[in-house]
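As you look at this complex, bear in mind that one protein chain is not there, while each of the others sits in place.
Then we have subunit A:
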């Protein structure tokens, strides 16, 4: 479908969605919580970014900051540009014309993300009437089209239903239809299949992928499960403690994972194709407190390869988007230092690395 041209003038080499040094800091009673701390990425049309991390890694807060639905204590800094148009720091009234219109989001739990007291058609049409200025009749017709598109049988009847009359999978299809209502340029799926059972999960993911390919949307797939994003993304960013620790084209990441945390994350995925004895390994310990974060690598306390350097100095992620970036002093593939005394760098690989690999 043809997209209406954007207000402002997109420069030719400007990606569809670009975040630069995005920070979401929360003013909590205990102190400043850096939920997202300096994240950069870029998505082109038709491209999918997988955002992976444990709960509390900041991935949800990151996408929420793109949608203007952070808690009121959140301070958002840095830059997010959609087709060159800045979204951070603009008046809420102006940003509201983007949210739900050009960037839309599918939430985690379809059982709770639909308003229980409003009919499906009301919830589907309100953003169309607001953003596209459609009349009631046109909006209703479009709602039926959308329900058909997302594979809901008897769309006319379903549009007059209340959420509780639909199954979980159907409801998630409805929320996807809702997100698609204004034909967005960017679709964010925040753990959109986590609450569904496995077969439905697959159907929904396939549906998302299909629609994305059809419309050439940019997409962000948030998940705690590397398996979910593996075959469905063009680039993957692994988040830990509010920062990206590894960011790379998808094929590259799985072929040569470099960050110790990514490695641990992959080791924690249950697999059928490995011998029984090789059980999934849980990552020892738990994510750090983001308020009292020390100066070194946030993963150091849980990392088998950590040494004094890791604890003292935070490894930097490269700035070259599109390459394989990782923030690790002792990336996978180099020998981990034997003890804490083997701290000082003895190889090029131990430096904050900006290793370039051919993009997929």
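In this section, a contact is a pair of C-beta atoms (placed from the backbone, for glycine too) under 8 Å apart; a residue touches a chain by one contact, two chains touch by 3 or more; residues count from 1.
Everything below uses one rule, namely that contacts and distances are computed from a predicted model.
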Next item on the list: Could you tell me which of "Oxidoreductase", "Peptide ABC transporter permease", "Potassium-transporting ATPase KdpC subunit" or "Electron transfer flavoprotein subunit alpha" is the UniProt name of the chain missing from the displayed complex?
Entry: "Peptide ABC transporter permease"
Next item on the list: Just name the one of A:40, A:57, A:101 or A:262 that touches the chain not displayed here.
Entry: A:101
Check: Touching the left-out chain: which of A:117, A:198 or A:282?
Finding: A:117
Note to self: For the chain not shown, which residue from A:127, A:140 or A:193 touches it across the whole complex?
What the structure shows: A:127
Next item on the list: Using the touch definition up top, pick the residue from A:178, A:192 or A:266 that touches the left-out chain.
Entry: A:178
Item checked: Footprint left on subunit A by the chain that the document does not show -> 64, 67-69, 96-101, 104-105, 107-109, 112-118, 126-127, 130-131, 162, 164-165, 175, 178
